Structures are given as structure tokens and as C-alpha cells.
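Comments concern the structure below.
Heads up, one of the protein chains got dropped from this complex, but the rest are sitting where they should.
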């Protein structure tokens, strides 16, 4: 359980962490499968903490927009789960996926039902279902992020989306493969267009820390209305902890000890249930696709504050 | 984060949960691969909660010894990690294993390094290493459990151990397979003997809830001495949450939201860091090998108390 | 090695085999993934033998066109191998694929290089390469089959091709997956269109036995010109024997002992090198996708004539 930390300590804490990150010799390498990500400077670093009431603290490039990529999967999941409830779980599992090498054989073994909503196959299923319910999954996601962050300027980077589409053969393979099992409702090209647009939303650490707030507030949105039940918010936190950082979920739980979700754009969001939310950004990735400086900063944060769930 | 619950509420709470469990129509089936487990009555049920100071509350068959089976893996891990520290992680991983179907192919793909200490292959490695360090892994484990539970009568059920050995071909295969990669230090038959004895220790809910206390006390034993660092205790909790319930770790995190470890004897231990530890027992298992009534009771416990890590 | 059989025995032999097939109680079930195949009557049966000089003997429905399906893969392979030679083998392997369950994981493990030209993934690669060389793979195939069979009326069944396309998600997945490894040169939708058209060519036992003749004539076409080297013809025979009947290649070699290639339309072609070629048709399939009556008829043929390669 969390050790209480007075909120007024966050700003000096962030400065201390940023100073430590500054001196890190190894920073990983940006994702290189599309030019827009490959061009990112691994020395950029930002970190934001949002309290339950919307107060935000930040350091470094915390107001610099970056490509959300898989971080967006958390919000898509939340929107769909809020709309359809438990029937979602008939179409996607909630278990860690083990080695990425096995993703396709598992999909085959389990008849087109992906292991969890955060592997690509699972995120495609969630997007497909949200799109069926809303008629515009990417639009619904953007609207939600704008409302929660208070930043009406959030938008899809169309160049990134086009780039994702041009390098989208593997996701196309996953989409068609699941469609062959009847687990995709929309035409695969429509689904992929929606999916790539979601991944290409640009947002800053400040925006994403605020947008994640509902998970620390047990399901309540920034305006005080309820997005989902307390139990559903707890469920999403559980899935983030067990499946949120690709093939390093165990390692992340071990080092950081918070529900978190990373993206290959270098962003990571994390939740201290009942206390605050965090977002860090550092474009250099480790070999498992997680931000090197981002994980290090969260590790320091939980070590210095004692704010871990364990 | 945990909602505070006054300790004096545990006893009525346990009675309430036991009454609810009593009326559950479905109770699963006992493990049937050895006679001693198959003979267990799925209507037996016990539950114990131990506070940090050693106060124990219980209900039902909470003082009835049962076969600890995989629950013992937590203690073996703790003893070895305390003795050797991080070099252990060069021999066993910390990531969830995904589908059980893939266990062997993963072991092959990863050159004989099991994914985590709680799948059988990983537990064999931990036992092997503890045996090398202590000369008697099962003895060291028994001594630790006796000390922490205050029950000097804890012992190996030799009939169960013999039965495990007689049905031990799959574990023998795992042992030899890892030995072919140089990841086993002792002769495989010696290792298997140690391993089966550990699995065959009998203990009650009261014993195990008490023995788990060091994980809620951040590494401190019942007598106030430190077994391991605060960080190591946190690490074991993280591994329990992500890998502790076979192929249902995600589901367990989702429903219960506590670090836990189950065994096919029907026992489950769980940790509320900084607050208390729990042990439930119900011999009927679900199709993934976890106690049906045990998971249900823990689910009720966290729902009624709010004592979840999420 | 073959025992010599006088050619003039083929006609009575075919009648004898057809009579035996007539009395078979079990006939399998037609493929049911598209309506055109599902509608086939499993009691239809045809068989043709073509001698090296183009003399054809037949029995039953030997002049009835049926859907060639995977039988066409042999000819596509031959045309591409004749055009490009050994560079083809940098893009597709020549080894049996083992269990179909593993097809995708093998493709992943081997970086998008399919195991052989007769599994779907491998046939897609061959079609892609032939299409790049000819600008119209399906057209080139049709032209070849018409010339060798002397049947200018051979054509694609457009209804079947459309049906294949409508149920083509799994092949689309394979195509995109290999494209993600750079092993597909044409746009995946273009490739799929070509592929489905080839599978949908209709031809009779007589047509296909004649068209296969170049493999018995060590690479020489019906008109006496050389399609490929003697060594290449031998190579295709070897691949047919080891990979030609899905997951039953070992069983087919064991029972029939000839290079053969089956299709889910119920056709099977087979080669007695230096002697003759065969084609059988029976729409009822066994659980591995091979014609029940077709395999039985070939088994009887080699048993009665001694014309096996072993």
C-alpha cells in the first residue's frame, strides 16, 4: 500500500528526478520503423504528475506533444468497456501474453481471441468494437482526451498515421487473421485506418497525466461525472499492471510497482490509485520497446515516495 | 491503494464470507493426479487473516492442515533470493508465462531459462539453487515455515511426496531439459526428491497466513529480524501478482487485486502490503488449477474491505 | 523402382479400380468453406492415366471438370522455377512443414520464408514471383494448362474465385505477414486476386493427367520443347513426394509411394517418372484435406501395378 506523500513535495521531487535522468549515460534508441519516430531525440525528457483535483506538476519537456502510440490503448479500452461492459471479455482476454514470439500461435491456439487488450491483436479488437458502437472510434477517443486534458487542440498527426499505414502489414495480418475467426466486425481496411489514427494522436505529458485521472479517481471523470464503475476502473488498473509494458510487465511491476502503459513513442502513463497519475516521456527505448528514461524516472518516483502498490 | 479497515472487523467479516461461500453451488473438482489430493472434499473450506503483529483470525477449517503444493514456491523463492540476491535472475525470469501450452517451447526458445519462479520449471531452478546453498532445500523451507508459523509440528507428508514422485515424469522431463542447458546444478533425481518433498508439506490456513507475514511487513520476519530488503519483499509481491495463479494471473489481479499464490492442494495465500496476510483453502479447483471457493472468498474480502492494491 | 507394366493393361485396370472404389462405404466430406465445393457429390469419381506420348485412359467422371484448387500449385511452381531458377529458393524453402498448427509460428521463426511451395504461404510467394515475371500469373498458368492438355476451353470459374476471395481472410493474413518481412513484391490485394483465380481453374482428370506429363518426361512439354532441366523436374517430383499432400505427405508416400499433389476440390495428380501420370477426382475429403477415394484409387494402382518409386 502507498505511503502518504504530501502533494507539495511533487515539484522538488520532479526536479530531483529530472536531474538524475539528465546524468544517465544510456538512453536507448528511438523506434525506427517509421521516420517520424526515428527522428526523435533520445535526450528529450518530460514528466508530469496530476493530482486528483487536476493540479499538474511538471518538469522538462512536459508540455511537448509526442506520439501517444500504444498509450492510447488504455483510453480506447476504457471507452469501450464503459459502453459495452463484460461482453467485451468474450472477444479479448485479460491474461499476460508471455513471449511476443508466440503471439500468432497463441491467437491460433485460442481461436482468434487475443490474450489481452494491450497486445496489438487485442487493441485491434477493442478498436473494432468501439468503432461499431460509436461509428468513429478515433473521433470518440480524441473527444475524450480533449475533455479530460482540457486541451481542445489535441489532434491526430496525419503524417504519422499515413506512415503507420504504409508500414502496417503486420497489423493487417493480425486483423485478417482474427477476421477469419469471426472476431472482427468491420472491414479490415476500415479498422486499420481507425487504429492507425488512434496511435497517431499527439499529446503531452501534462495532457496524458490529466486524461488518466479517471483511473486514480476510481472511474470518475474530470468533470465529476462517472465514466465507469469503481470495479471497472480497478480492472483496468489490474490489466495495466499485468499487461501494460509489452514483454516487460513483470519487470515493470518489479521495479516500478504501479499500473502503467507504455508506447513506442516513448511515453508511459502510470496510476497511483486514489492519489495521482503520472506521465513520462523519453523517446529512447530499451530492447523491449519501453522508454529507458521513462521507466527509470518512474522507478525513482516510487522509490523516493514509497508510492507503490506493493 | 488500500482503504483502511479496522482490524476488529476481520472476525465478523470472515463469518460473513464463510456463510456466502457455504451457499455457493459450484465448487470445482479436487486435483486428481494423485490419490491423496483426489480424496479431498470440495466442501471443506477455511480462511485465515493474520495481522502484522501475528494476531490471527479464522473461520471454518482454518486450522486443518492441507497439502501446500505450489504455495510453497513463494517461501522457497524468498529463502533463495534472501541468500543469493540478484544472481538468481540470471537463471530464472520474472515475466508471466502466457499460455501453459507454450511452456516447453518457451523454455527451448529461451535456452533453458524459465519465465518465472512460479511455473514448475522456474520452481525447480529455485529449489536447485537453494539446495546448493543450504545442502537441504526442503529442510530449510520446513524450518522457516515452522519458525514463522510458530507451529513446530509442520512436516512433509511422505505418502504425498512418494505419490508425487511416482507421477513425476513431467517434472523429470523439465529438470533434464534444463540440465541440458546447464541450468541445473544438482543431479536431477536429487533435485526432484527435494522438490516433491517441498510440495508435500502440510500446513493450515493459520500456519500459512502467519508464514506469509514477512511479505506484508516489507521483509521482516515474525521475530523482528530482517529476512530480505524492503525492495526484495516488494519484488516478490510483484511476481505473485503477475505470475502467482498459473494461467489466471490477469483474472486474479482483475478480480482480487492482491499479490497471491495458489496451489493445487486448494490453498491460496495473499498479501495486503503493510496491513495483513490471508490464506484460504478449498480443495475444489477450477479448470486453471485455482481453488474455486478460495478465489471467491478473496474476491469478497477485497470487495467488502476495499483492501485491494488497485 | 518401378516394375514394368504393359501400357495396354491400363484400361481394364482402371475399370477394376473404379469398381472397387464404387463399393467403398466411407467417402469423406466435401470441403465446406465455400458453397461451390460444399455442393459436390462425394459419390462422383474419375480417374485418368496419361502415357508419355499423350495417350490417355480414363474411367468414371474422368472428363468432368472440377475445381483444381491446390493441384494448380504444381504448375505455378514449374512455371516460376523454369523462369527464374534457383533464386526462387531464397524466398521459399523445400522442407516439409510438419503440423499445420505451427504454420504461422514457423513463418515467424523463419522470418517470413515459408517452408515449401505447397503450403498456402509458399504458394502465395510463388504466385507473387510468377506475377512479377509475367505480369499475369493466372493467365500464364491458364495458357500452360490449355497447351499441355490440348483443351482450349479451360477457364477460371469466376464464381468460385469470388467465393474464395470472400472467404480469403486467412490468405490475406499470410500475404500481409510475409509482406511485413519484405517477401512479397506485389500489393497484397493484387496477389490475392491472382492466387484465388489460379485456385479456381476448372479442369478434368484427363486435362490434368496430360498437363502433368512434363514431370514424367523429365521436363519436356507435350510439344517436345523443354520447359525445364531434367534436374528441375526431378526436384519438383521430390517436393511433391515430401510436401504434396498437406500434413499427410508421409502417409501418402507410405501408402502410394509416388510424387503427388492434392487439392481440396478432391483432385490428386501423381507422377510415375519415365512412365506415366495420373489424375484422380473424388470430392469427399479426409480430415487432412485429401480425397478419400482418390488416395484409395492411387493406393490400389501402385499395389496392382507395382509402379511405386520405392
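As written, the chains take the letters A, B and C, and residue 1 is the first residue of each chain.
FYI, a residue touches a chain if its C-beta (ideal position, glycine included) is under 8 Å from a C-beta of that chain, and two chains touch if they have at least 3 such contacts.
As the structure is a computational prediction, the values presented were derived from the model and not from experiment.
Every shown chain touched by the omitted chain in the complete complex is listed here: B, C.
Of the options C:78, C:220 or C:249, the residue whose C-beta touches the omitted chain is C:249. Screening B:82, B:154, B:188 or B:258 for touch with the missing chain picks out B:188.
Looking at C:76, C:106, C:183 or C:305, the residue that reaches the missing chain in the full complex is C:106.
Listed here are the subunit C residues that touch the chain not shown: 1-2, 93-99, 101-102, 105-106, 109-110, 115-116, 233-235, 237-239, 241-243, 247-251, 253-254, 257, 259, 272-275, 308-310. Within the entire complex, the positions of subunit B that touch the omitted partner chain are 101-102, 104-105, 108-109, 169-170, 172-177, 179-180, 188.
The criterion applied here is as follows: only the chains that are shown with their structure count from here on.
Distances from each chain's CA mean to the overall CA mean are smallest for chain A.
Centroids of subunit A and subunit C (each the mean of its C-alpha atoms) stand 48 Å apart. One inter-chain figure worth recording: subunit A and subunit B are separated by 31 Å, centre to centre, where each centre is the mean of the chain's CA atoms. For the pair subunit B and subunit C, the distance between C-alpha centroids works out to 56 Å.
For subunit C, residues touching at least two other chains: there are none.
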